[in-house]
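Just one protein chain is left out here, and the rest sit where they should.
The letters A and B name the chains in turn, as written, and every chain counts its residues from 1.
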Amino acid sequence: MSQMQISQRAADRLARSTPHGIARRVRGLSDKAIAWLFIAPTIVLLLAINVFPLIWTVYLSFTDFRANRINRAVEWVGLRNYERVLTDPDIWHNMLVTAHFLFWTMFFQVLIGFALAWLINKNFRGHGVWTTIILLPMMLSPAVVGNFWTFLYQPQIGLFNYVISFFTGADPSSFQMIGSVNLAPWAIVIVDTWMWTPYTMLICLAGLRSIPDYIYEAAEVDRAGPFRTFWSITLPMVMPFLMLAVLFRSIENFKMFDLVVELTSGGPGSVTELASINLKREAFEKWRTGLSSAFAIILFVTVFGAANIYVKALNTVKSR
Amino acid sequence: MNGYRKTWAAVLCGTMLGGFATTSAQAQDITLCWAAWDPANALVELSKDFTAETGIGMKFEFVPWPNFADRMLNELNSGGKLCDLLIGDSQWIGGGAENGHYVKLNDFFDAEGISMDDFAPATVYAYSTWPKGTPNYWALPAMGDANAWFYRKDWFSKPEIQEAFKAEYGRDLAPPETQRELMEIARFFQGREIDGKTRYGVNIFTERGSEGITMGATGALYAWGFKYENTPGKYDMEGAVNSPEAVEALEFYKELYKCCTAPGYTDSYMQESLDSFKSGQVAMAMNWFAFFPGLYKDEQVGGDKIGFFVNPKQNVEASTLGGQGISVISYSEKKDEALKYIKWFAQPAVQAKWWSLGGYSAHNSVLNDPGFKDSQPFAADFLKAMGAVQDFWQEPAYAELLLAMQKRLHDYIVADQGTAQEALDKLIADWTETFEDEGKL
Partner (left out) sequence: MSTSTAHSVVEPSRLTRTIAGTLVIVYALVTMVPLAWIFLTGFKTPPDSISYPPKVVFEPSLEGYVNLFTTRTRQTPDYMASLPPPQTWYEELVRSRQMVIAGPSKFGERFLNSVIIGFGSTFLSVFLGTLAAYAFSRFRVPLADDLLFFILSTRMMPPIAVAIPIFLMYRTLGLSDTHLGMIILYTAVNVSLSVWLLKGFVDEIPREYEEAALIDGYTRLQAFVKVVLPQMATGIAATAIFCLIFAWNEYAFALLLTSGTAQTAPPFIPTIIGEGGLDWPAIGAGVTLFLLPVLVFTILLRKHLLRGITFGAVRK
């Protein structure tokens, strides 16, 4: 999204930057000085806290450095850390877990989020208030919420199992959401969906509202049925918004750490051990700083690469 | 707009000043870091005497067990100054010594006349020395501990229960002598109605995040005769870690988990063990001795309703070691005050009070006291357990070794992946990799 927006902005900046150059120069600092004075602190901060660390991480990823052994000699190990990460079956397992989590959270959030937005767009009475209420979960602290969901998921005393048993008749202690191998991956999907469906809903709603009425009116004149209208007008017009929502959520969920670590801490076994959780274990519990730096770089390149490809696709959809 | 900005600035300055005011401690205060559990409260009580005697104020930072190792090792590795004194877990001693986190205490002990011979040998070996068994001391034994068991004495003594048990197993219902008996009793209680409620057999450690499942399963492993190495100090694990006895013990622990625990305890450690027992769900549970004074005092299940027993033997007598020594942090700016605390703490009179308040003294004057065994219903068991304790690796790379074992055990026991043999074989591979990285293999 950033690129498409930037390119538009660049165009109108060019168009408008010419006429005013008359009034400035006269008094005080020159515009150029002010521009740099205003931008420099931000850039310096980001260089110090983001870029410098990133470069350092790249350097560390080629060494066998351990942050808990300051006195040990650091050796250059070349690509060995990368090789170890990429051939580690446990890390590939983390990737699979992350992919499963990513796919299903996106699937449910798009589906439910879009449906909700579509319903809200019917403008029933009081929709404003209810929309605000629906939005609340996504503003909360994921770690704190994750922690509390462990309570809701308790087989005997928790509300979740009790509600399920109320509707299905199954014994509430007969299944364990975060303790069983089969259910735990879904337990984290449920909480993430609960928390973040409002996000896609809100963006889809903006998309629906951006469709001008006259298009629907034209469709009506053409005697298009409601399904046709939906498939050939509503959906395509909302698509760029939907894809934007998926982009932002995917980046966030790929990095997912806090919610799941508090909910399952990766268990049972390693069934819900997302890439970030294992990265934290490698880096801050095992203190394999070099190896985990390589792991971090691989993750970063993956997100960055995938996001860029995705933005290209998004631009194609948008320009259609 | 200006007003708006000023308000912001005022709020900011106000909160910052407030924050700094609360965080800037008095120069004389020292901070002691430990786990948040029952004995820590006892230590707060005990330390009031120290403040009264010396005028040095005590501040405490207690972290719950599941986060304790993580938080504190992170603190040490970042060279933090939060703690002046740390009651750190026995396995940290190697890293604490080799990475320069702990102050070496030999000179101090000599100067102050503190002798390590006054403390139980097992505790000195485990909590103070690095390299293991050498007279290089990095901590003073502060809290002796081991993993043991407690049970519902009131249920065990019900005539109808006793009859039913005898009919089924042909022997009297009593605290188990062996691990196999433990499982029989647990199986007997599993799903049984007592006082109109469904009860379960046992609570065992299955926690994934920190050290829970390892500490629980080693209780069985050690009792079957598990060893980390064939020859101590050689790191030759093949045939020791995955011996037939180890495989059998691990299969046993898994079966115990599957057959006889209450639903929902898939990630259970100290707190969950207490929960399940206090809420009347289970007949027996494992936990550290540290909690026994509190359990005995409990209004619901304490007193004559509770009994204690040491980890049952199978092939050998053995218990999993807990407990900690108290160390001075090398990054502290108040080392002298911290050392004063250790000097004070080592006195026999203070050690006696420590035990009476609910801490487990490792001092011989307390343990060898003729009245010790009868001072608490679990005191005799404590002595027995401490006579046969075994500990996890205490290597500087301990955290790495522990994480590998947590994963392999949880994968096998809770997540049902692979066999016990495979789990232990993989564990050897993990550990070998770590020791190779360490240059020890």
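FYI, a residue touches a chain if its C-beta (ideal position, glycine included) is under 8 Å from a C-beta of that chain, and two chains touch if they have at least 3 such contacts.
Just so it is clear, the model here is predicted, and its values are computed rather than measured.
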item: Among shown chains, those touching the left-out chain; value: A, B
item: Identified contact with the non-displayed chain, of A:Phe101, A:Phe114 or A:Phe241; value: A:Phe241
item: Among A:Arg80, A:His100 or A:Arg209, the residue in touch with the chain that has been omitted; value: A:Arg209
item: Residues belonging to chain A that touch the chain removed from view; value: 1-3, 5-7, 9-10, 13, 16-17, 20, 23-24, 27-29, 31-32, 34-39, 41-43, 45-46, 48-54, 56-57, 60, 67, 116, 119-120, 122-127, 130-145, 147-149, 151-152, 156-159, 162-163, 172, 194, 199, 202-203, 206, 209, 213, 216-217, 219-220, 223-226, 229, 241, 244, 248, 251, 254-255, 257-258, 262, 276, 279-280, 283-284, 289, 292-293, 296-297, 299-300, 303-304, 307
item: On chain B, residues whose C-beta touches the chain left out of the figure; value: 1, 4, 8-9, 11-12, 15-16, 18-20, 22-23, 31, 33, 36, 38, 41-42, 44-45, 61, 63-64, 66-67, 71-72, 74-75, 77-80, 82-83, 271-272, 274-275, 278-279, 291, 294-295, 297-299
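FYI, only the chains that are shown with their structure count from here on.
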item: Interfacial residue positions of chain A with respect to chain B in the complex; value: 64, 67-71, 90, 154-156, 173-174, 176, 178-181, 264-271, 281, 284-288
item: Residues of chain B that touch chain A when the two form their complex; value: 70, 73-74, 77, 95, 98-100, 208-209, 263-267, 396, 399-400, 403, 407, 410-412, 414-417, 437
